[in-house]
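Working notes, structure below.
A protein chain is absent from this complex, but the other protein chains hold their places.
Now for chain A:
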Amino acid sequence: MPDLLIELFSEEIPARMQARAAEDLKKRVTDGLVAAGLTYAHASSFSTPRRLTLALEGMLAESPTVREERKGPKVGAPEKAIEGFLRGAGLTMDQLEERDTPKGAVYFATIEKAGRPAAEIVAEVLEDTIRNFPWPKAMRWGAGALRWVRPLHSILCLITDDAVATVVPMDVDGIAAGDTTEGHRFMGNGRFAVTSFEDYEAQLKRNHVILNATERADAIWADAQNLAFAQGLDVVEDKGLLAEVAGLVEWPVTLMGDIAEDFLGLPPEVLQTSMKEHQKFFSVKNPKTGRIEKFITVANRETADQGATILAGNQKVLFARLSDAKFFWENDVRVAKTGASEWLEKLTHVTFHNKLGSQGERIDRIAALAREIAPIVGADADLAEKAARWAKADLSSEMVYEFPELQGLMGQYYAEYAGHEAEVAAAATEHYSPLGPSDDVPTAPVSVAVALADKLDVLTGFWAIDEKPTGSKDPFALRRAALGVIRLILTNGLKAPLKSLPVRDDADMDDLLGFFHDRLKVFLRDQGIRHDVIDACIAMEGNDDIALLVNRAQALQAFLGTDDGENLLQGFKRANNILTQAEDKDGVEYSFGAEVKFAEDAAEKDLFTALDKFEAPIAEAIRGEDFAAAMAGLAGLRAPIDVFFEAVQVNSDNDVVRRNRLNLLNRIRVLCGSVADLTRVEG
């Protein structure tokens, strides 16, 4: 069976778009081919800075002929109906067949779609793919109207069958498909023709192009580690950077260079960020000192001087970049030493949000809130306030202006020069955490106080001005903030009912609590807690106490997983159903005390005894928020309830007995309901 090779050769494709584009090429072409009946055995796609490539193996040489039978109108049906049917089927009267059916003679049409040669289908599908390719950003060039990520120069489209290669005849806006491509921009040997994928890949390699991005990345990583290892150093791993760099070169040549002594005193994160952001360099660390002492750059070619000129150039550029970084660092340290009041002053002129005031006002709010939260988290109030005031100061620093991703971390470094306590320094970085569901949660009390204050201020602030997240729009990352609050409370086991916190009073706290509950549901579901269990607990009093809510849910889930729990739930549901029906029918609520003196049956008396025995300890356990104990108490009721329902007919003819039994069932309902709203539990 034939193989298909496609290459779209263009000017340099942005590195970040290449992998996705290779996938899109594969998906769009194979989907199109399959839809047209052209199946294949295997497909793989590749990308380099200048090309997207797709190779299909075992493709059909032509699409199969398809026969479709359609049932038409009855023989003798109105002419219009028959005409319509013929039009739809694309046939003439004499091509129809009359067949007897139980409902009489009916016209049948057999539509035959002849198979088409693969080349024809490939040409159509590829042209459609090129014209509708989902680039994140596409452009026009020259005088043409075609859109591609950068100018598209050539199309290689080849079907190879039994070693015979045939170019697929096609043309997209003047670019005719052919069987040629070119290799490396500088090290390649002009255009060359290929006959198959194997030949293509091999010739590319001879022309200094490694087609496979993973192979390029692996080569870079292996070379980088070898270079570092030879000098007893470690390359700092960065998968994102590796993928990006592999998308910037067709023939990677890895080089290691020195960082001038002047810069080794800068924080390692500053060196790393500056080198990565501006130069796409890897950092090389000395495991003994923990310092970053060298860099690794990846060039796109070999040179006669073994990369000496390239390395010298890169080193020079790095020197200028790090001179800037050092300049920022020194200026910032100077400001920090004076207490950084000028940074805070500057923040009073920076707008946070036009309805929520300046960054300075925001800091004031966070500081006040952190102070009030401090006792709840066991932090010193003065220290918490101080930490909150310092936490955002670095937003004015030159380093953070240049590298926003270093926010917090720079504050931590500068805190030392400003003479702040270690807790204050740590809170500068930690108060931004946790940033996601798996990010570490701070536990130092001062950091926790500032982190909570920061997140609660932003949440209540946006609720107060009614700018809540909608759909995929969450520009201020409020969902992340709410999850952060939840995780801070849970990890630190905080008793912090949200409605009792001293936040601003102009936010709709009920609505905000609903938002928290939604985040909590997602979070707990990921931890395996059933949604109905969560709902049953959210329906209870005190649902603004996240820790309590989660304790309750965990205990309930565990209980429902036991035999006792499952049966008790059934017992509760039965009691509740009988009661609800009776209450509906009688128009009264059976909530008066049942009396043991009206009990007739032994099972009934036993249930009284059991309830008398367990009600108080369960209530006590719930008061103490020991839900496991409360569940254990409920477990003790399971057997008496089961026996009761087996032995006793609630709806007795004796009305006094009946009412007494209904009131007894109510004790079950109330007791179970004090643990969780079991009516919401499924099953």
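Just so it is clear, contacts are C-beta pairs under 8 Å (C-beta built on N, C-alpha and C of every residue); 3 or more make two chains touch, one makes a residue touch a chain; residues count from 1.
To be clear about the criterion, contacts and distances are computed from a predicted model.
Of the names listed as "Glycine--tRNA ligase alpha subunit", "PadR family transcriptional regulator", "ABC transporter permease" or "3-isopropylmalate dehydratase large subunit", the one that matches the UniProt record for the absent chain is "Glycine--tRNA ligase alpha subunit". For the chain left out of this panel, the touching residue among A:303, A:652 or A:679 is A:303. Of the candidate positions A:181, A:314, A:396 or A:412, contact with the hidden chain is made by A:314.
Listed residues A:226, A:351, A:443 or A:609: the one in touch with the omitted chain is A:351.
Although one chain is not drawn, the whole complex shows that of A:43, A:109, A:158 or A:248 it is A:248 that touches it.
Although one chain is hidden here, its contacts on chain A can still be listed: residues 11-12, 14-16, 49, 137, 139-144, 149-151, 153, 186, 248-249, 279, 281, 297, 299-301, 303-305, 309-310, 312-314, 316-318, 320, 323, 349-351.
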